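The complex appears here without one of its protein chains, the remainder shown in place.
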Amino acid sequence: MGTEEPPAEGDDDSPFRSQSEFDASAMDVYEVVFSRWVVSPLRVLWNDYRGRFGLLLVLFYVLVGTIGVVVVPEPSVDPINRLLSPLEQPDLRYLLGSDGVGRGLMPLMVHATPKMLKMMLAGAIFGNSLGVVVGLVSGYTGGNTDKILMTITDVVASIPPLPLLLILAAIIEPRNPYLIGVILTVQAWAGLARGIRSQVLPLRNVEYVEASKTMGQSTSTVLMKQVLPDLLPLVTLRFMSTARSVIFASVGLYFLGLLPYTSANWGVVLNSAYENSNILASFENAHWLLVPALTIAMLTFGLTLLAQAFDQVFNPRVRARHEARRRADVEEELEEDVDESGVSQMGFQQ
Amino acid sequence: MSTTDTDEDVIDNDEPVLSMENVSVEYQDESILADVIPESVAERLGMGEDPVHAVDDVSLEIGEEDVVVLIGESGSGKTTLGRTAIGLQDPTSGSVKYRGYDIEDVERGEHAGELYAEDVRRALQIVHQDSDAALNPYRTIRSQLAEPLKLWYPDMDLNDRQERIATMLRTTGVTPAEDYMERYPHELSGGEKQRVAIIRAMLLEPDLILADEVVSALDVSLRIEIMDLLLDLQEMFGTSYLFVSHNLTNARYIADKADGRIAVMYLGRIVEVGSAEEIINDPKHPYTQILKWASLPLDPDEARETITDESPMMSEDAPDPRNPPSGCRFHPTCPKAHEVCTEVDPDLIGGEVREHRAACFREDSTHEYWDSESIHGGDREIPL
Partner (left out) sequence: MSESEFATDRPQEERDTILEVRDATVTYEMSRGQARVLNGVDLDVYRGETLGIVGESGSGKSMFASTLMDAVEEPGLLQGSITYYPEGADPVEITELEGGDTRRLRWEEIALVSQGAMSAFNPTKPIRTHFEETLSAHNADKDAGMDRARSIMRDLNLDPENILDQYQHELSGGQRQRALVALGLVLEPEVLILDEPTAALDLLMQRSILRLLYNIKEEYDITLIVISHDLPVVSGFVDRLGVMYAFEFVELGETRDVMHEGAHPYTRALMRSTPNLAMGVDEITTIEGSTPDPINIVSGCSYSPRCPIADDRCTIEDPDLIEFEDDHDVACFYPDEARDELPVKLSQEDSK
């Protein structure tokens, strides 16, 4: 080891002046950014069986919600075809059977999907973003800001959830699924804010954060680049669990009559099935209950798997192992690809 | 940002790079209740305990390509003084000047047109003791080293940054550079992490780097390597160092090799300052002498002899920075303390700013110290 013969100051050979011979084009930059922030995490997720399965499941639902709604006909009431079992009729609509008023269960599920997904997305994004921002600012800034923000947070968290929901829904009368999602998570951010704050507190004075501040980094950048990465596992997990809880919370709204009854909701169909299929007595109409139950369960399962797999992306120890394995593979392929400057192409590939 | 990638210093004048004049730093320990009520109310109610006098009336100058080592034990204020020097801590009184400009004035914008707060911020950097905590565990080495470049050298593009980082890694012996750039901190050894932390500070080409106990956590053989590396980088770039250390042998190594100075601190004051040779071979202040006595020799026979020596310290209790002793703060422990030492606190005596000085009345042959009675029943010798 040992350092090389130090060149004199001001010398163009000084390591403090080294620059590349080649200019990076905008294309190069996009390529690198895309590869680092999109391709690399996706690859890590794909490599893990949970990630793969989770990604596929979620993708499946997205496809159902986008293409499915075009392909599958809308559910319609049909007294002749009530309570059909799956595959009883050779009709696409009744592939999974029908409910008590003759609506095909598959069309019901498919056409509810976009609304459900919108609700979950809106709820998860709203609940978590607000929680993260409040927790970050509060934990990092400290002082009076912290005290005020936390007081507000605690007050919001201690409001009884059901009455709050009733009042909000009665006043706003939401129809838009995005709006419904937001209303359902109007309190969820408070718990997360507290959790985020406690995780941020020890980071306030940690050396690498101080180093960043010392080099002149702005507060917002320090928060984004230094503090946030530590919080990502928690945030991802919460994102998925908020999405799940939105499904169930939404059922309540419909049943309390705060929103006009609609069958475009898996939970509502599930509940109808429970009440009207006589399930406690016989399994004859079990399909009515099972179809929405499984629909909900599969998505929940997919989201949970995905959340777990994300840990591989965020956990540096696991990520490092992935990258090391990849590097070893890529190295073999690119052994001949060293360009004149001596800097291996590998340095630019992720 | 107001600077570009040039060789020239932002300001070019005859002033020292950093000068601290009569700097004192005090801070309060907060009581628990103060945590839940607004700060202004807490202050009005007079809550909180006695302030801790971490640094008391210290003046120090650091020049171009200079090396100053602050040595002391815990409670000496050396870390606080170091952090105040580079602007991570505001002094309670006194002034800290960067090239003649008071830093607080610059931050208020009073010297707009000549010097801005960002320039000062960039010129004063830190390398932490704990290399594990100094690097963000969630980011690759490359992304962490790219950060200062992106912030301060916006003209550099992706390739340039890559090249600069790779070169610096190679220069400090972290090779193969391309491999290390993509690694996460946990994949590096302690010495490698410390090198990366050093590079991160160096990339900004600062005028002064605070090296806060940077080798204390490393193995003995690595310490020398890192200290040599810092000195090589100094030759390459010409930055100054302010080292903080609690180990006399490390302090001596780097101060000697760099022709720098050692400043011995005790309870918030500088009690002696001089070159490595002067401090080690001719320590004047009783505290320095005791530190030297306490540094164990390597030779087993010599070491065995000294272990059983009676301690020259008059008191084994560590003094409380909240309640420092009156007069010379060292008097309860000092084997040569006299009456006058309990009343008056000596300043650094013995010459000009860059000469060997000690804050002890014994340096002044005409001082009333010599007429005053010993408070420990007679002066004792400090075996050296």
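Each chain carries a letter (A and B) given by its place in the written order, and its residues are counted from 1.
Methods note: a contact is a pair of C-beta atoms (placed from the backbone, for glycine too) under 8 Å apart; a residue touches a chain by one contact, two chains touch by 3 or more.
Source: prediction; values computed, not measured.
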Residue among B:Asp299, B:Glu352 or B:Glu381 that touches the chain left out of view | B:Asp299
Of the listed residues B:Glu26, B:Asp57 or B:Glu73, which contacts the missing chain in the full complex?
-> B:Glu73
Sole contact to the chain not displayed, among B:Asn22, B:Ser93, B:Thr249 or B:Asn323 | B:Thr249
Name, in rising order, the residues on subunit B that touch the hidden chain in the full complex.
-> 73-74, 189-190, 219-225, 228, 246-250, 252-253, 256-257, 280, 290-309, 311, 313, 316, 318
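By definition in this document, only the chains that are shown with their structure count from here on.
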What whole-number Å value describes the gap between the mean CA coordinates of subunit A and subunit B?
-> 46
Once bound in the complex, which stretches of subunit A touch subunit B?
-> 1-4, 6-7, 9-10, 14-20, 22-24, 28-29, 32, 143-144, 147, 206-208, 210-212, 214-217, 225-226, 229-230, 232, 314, 316-317, 319-320, 323-324, 327, 343-344, 346-348
For subunit B, which residues are in contact with subunit A within the complex?
-> 1, 5, 7, 36, 38-39, 86, 88, 118, 121-122, 124-126, 128, 130, 133-139, 144, 147-148, 151-152, 156-160, 162-164, 166-168, 170-173, 178-179, 181-187, 197, 200-205, 225, 228-229, 232-233, 235-238
